[in-house]
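All protein chains but one are shown in place.
Labels run A and B following the written order; every chain starts at residue 1.
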Amino acid sequence: MSQVLLSAKGLRLAFGGVKAADGIDLDVRHGEFLAIIGPNGAGKTTFINMTTGYLRPQAGRIEFDGKPILGLSPRAIVRRGIGRSFQLPQLFSEHTVLENAALAIAARRGIWSPFTPLLRPRWRDEAMDLLDRFGLRAVAESRADALNEGARKLADIAMAVALEPSLLLMDEPTSGVAAAEKMVIVETLVRVLRSTGVTAVFVEHDMDVVARFADRVAVWSQGRIAALGPPGEVLADPKVRREVIGIAANA
Amino acid sequence: MGTWFAENSLLLGLALLDGLANAALVFMVAVGLNLVFGVLRIVNVAHGSLFAIGAYTAASIGLFFAARGLPPWMGYVALVLAAVAIGAVLGPLIERLLLRRIYGHEDVLQLLVTFALFMILEDVQKLVWGVQPVSQDAPLRFLGTVDIPFGEDVIPFTAYQLFVLPGIALVTLLGLAWFLRRTLTGRVIVAVTTDKEAATAMGIDAARITLLTFSFGAGLAALGGALASPTLALVPGIGAQTIVLSFAVVATAGLGQIEGAALTALLIGLGRSIAVYFAPEFEVVVPYLIMVAVLLVRPQGLFGVIETRRV
Partner (left out) sequence: MKRESLLAALGALALVVCAWAVPWLKFVLTIALAKGIAVLGILLLLRAGQVSFGHSMFLALGAYTMAFLAPMEDEVLLLLPAAALIAAGFGLVIGLFLVRYRDIFFGMLNLAFAMVLYSLLEKLYAITKGTDGIRVAALSFAGTEPERGTQEWIVFGIALGLAILFGLLVRFYLASPMGRALAGIKTRETRLEFMGVPARRVLLFAYVLSALMGGVGGALVAMTTRHVTPQIAYWTASGELVFIAILGGAGSALGPFLGATAFELVRVYAAAAVADAWQMILGGVLLVVILFAPGGVWGLLSRRWRA
């Protein structure tokens, strides 16, 4: 029915004896929100790293928009329209939040202008708008390393969104965030992402978040996909509940 | 080609012998630099100055012994004394007073601090030993020369450079490999190198290991200098040459490689001494040409492994 945006087939990668990917097959559909769950060490981040060109699988293929992207550099893959955010937010810590956002916008527009200011009025407004959508306007002038974890996470994702990717990969967007903040962050995220029409894949440990916002869930276990389907189905599966969610809840 | 070799066999032979002796000295310095980097995560720019100070100290002690009319073999005692003194005094002093303040700081800051130390130590040499060449070659003369046949020619070469220098370098290499792999302290140093946090969590006194390693590395550099002192006229500037040369060895071999550093020291030592005999203008250039050539092909060095960054 709906079109496939990202297609991974037979991905394999082992670090020493540990199989981080042991035959991963996954199709991500246009416009969906796909959650990846599973215990630590199951290879969830490895999948994101392989898709973004940071790690190279030993076997398998990845197609994005019908074209192979395996072997491309992270930079080239970003240019094709795959953005990512990080489990540990990767902000320019000595820049202000506004500058971080403006740099991401500049990265899309082309940064090669050595003598016009980064915060020229048009870019400044655009960066402010972006921060506004993520509820970060109030901290725009703070240094990035002065933010709390929730705001850092949002800023990190905002920078990925500024590149206007068609696929956004998010590595644990709510980890390390205080429980009270969690739903606020996720709601902000879902609102912004739905408005841009981006396809999103996110690694998540919180099953409430998954149940509420994912269109489909993929369950990772020891480098393989153990189950895939709508959250209602997958999360109700007793085997998944016992083997994956049980462990994840304790982790 | 064949006739060229025949005509130049004597020079080539000399270059090979010189290169071996050279490589032995460079290795002593490079291996200390490597070891210190492994534990402290700081490449000590002042490491070459420790080589120079070791050399000067050894020469001074040797001259003092000679003036007292002590037997010539005491010259060797002077070499060892100098190395031990630098390692035991200057090493802990630098680590405790200076480096300890900057662990975990920005890389650029650490670099600048050891560079400042380098500037200071270079002048300390001038203040203590002056700018006139200092030399003390008693250990060299004591062992005399060996006649080495090279084709129809015979090269008289000092036994000191032929046996003592490569011998001590080899003993250092084997001893260090044994120490790091087989003894408890050695294993602990390796553990701290691999993962400082985990090692500390296991109850290892990382501060003590750091002090120990730095002093040991300083002692190795000083020993290199002390061993070099009978073969050189000591002048200001040898510290700067030494650090860049030993860095070239470490970079070419790949950071953290001990056996690799030995092979690379040999490669660079030979390259340099061949240049000395055949194109003296380019003596200083050759080691860096080798380094740049290697790094262009293998950015992580000949024996280095690529470290993956965590994201």
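Keep this in mind: contacts are C-beta pairs under 8 Å (C-beta built on N, C-alpha and C of every residue); 3 or more make two chains touch, one makes a residue touch a chain.
Given the structure is predicted, the values throughout are model-derived calculations rather than measurements.
Visitor: Taking the entire complex into account, which one of B:192, B:248, B:270 or B:302 touches the absent chain?
Guide: In the complete complex, the chain left out is touched by residue B:248.
Visitor: Under the stated touch rule, tell me which residues of chain B contact the chain that is not displayed.
Guide: 43, 45, 98, 101, 106-109, 111-113, 115-120, 122-124, 126-127, 131, 240-241, 244, 247-248, 251, 280-285, 288, 291-292, 295-296, 299, 309, 311
Visitor: So that we can see where the missing chain sits, which residues of chain A does it touch?
Guide: Within chain A, the residues touching the omitted chain are 52, 73-75, 78-79, 83-84, 90-95, 99, 102-104, 106-108, 111-119, 159-160, 163.
Definition applied: only the chains that are shown with their structure count from here on.
Visitor: How many angstrom lie between the centres of chain A and chain B, each centre taken as the mean Cα position?
Guide: Centre-to-centre distance between chain A and chain B: 48 Å.
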